[in-house]
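Only a single protein chain was left out; the remaining protein chains are all shown in position.
Let's look at chain A:
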Amino acid sequence: MTINHHLTDDLIRSYSAGILPEAMDLIVATHISLCDECRAALCAQDAVGGAVLERARGEAVSDACLDRTLALIRGSDRAAGPARDTRKPDAPHDPVLPAPLRDYVGGSADAIRWRPVGMGVKQAVLRTKGDAKARLLRIPAGAAMPDHSHRGIELTMVLKGAYSDADGRYARGDIEIAHEDLHHTPVADVGEDCICLAVNEGPLRFKGILPRLAQPFLGI
């Protein structure tokens, strides 16, 4: 799989610093699940964090704190036995949803609870905290998303199928970063339905009157 559209350095750096709203963390983690290039870039950003931590001046920690920590590790070692690599192997690979998304959907792509939003487009809002919203979108083959702009940035990552807009073509793994007030109308390829993860910093602003009226009910 060739990924042509990647995360920006500042998004990866912000993910490493842990300052993004949950929905943005989700799309970053989802992209990195499929993209070795950005995975390596994240490790490099984390390495800077580690180097900063290593050279930072510490705050004195009491001996009581060490005592409590030792009690903690002894207690749980008695309960759980010695160190083992306890990571569970990832659930069987899902051709549509990488692991971080499966956690939010509660299963594979079959478990997504789609709601129609008009013109054949369906969506499923994912539950996240913070100032950004995440939703899955399903655009019928050959159809267009309603024309919209947005406050803040909008990140869209393709999970299945492909779409094109004025900026190019996006297929599985590709991420599009649209800045404020960019009007764009993604059109799905004709071959199959296109499933995307979309994350918005601010509410969407649709051009047409009907989508605008519908917006409050759709939670977007």
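Just so it is clear, a residue touches a chain if its C-beta (ideal position, glycine included) is under 8 Å from a C-beta of that chain, and two chains touch if they have at least 3 such contacts; residues count from 1.
By definition in this document, contacts and distances are computed from a predicted model.
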Protein name, per the UniProt record, of whichever chain is missing from view ("Phosphate transport system permease protein", "Amino acid/amide ABC transporter membrane protein 1 (HAAT family)", "Sodium:proton antiporter" or "RNA polymerase sigma-70 factor, ECF subfamily"): "RNA polymerase sigma-70 factor, ECF subfamily"
Of A:P100, A:G120 or A:G142, the one touching the omitted chain in the full complex: A:P100
Residue in contact with the excluded chain [from A:L66, A:A111 or A:V190]: A:L66
Residue numbers in chain A that touch the chain omitted from display: 8, 10-11, 13-14, 16-22, 24-26, 28-30, 32-33, 36-37, 39-63, 65-70, 72-74, 76-77, 80, 82-87, 90, 93, 98-100, 103-104, 128-130
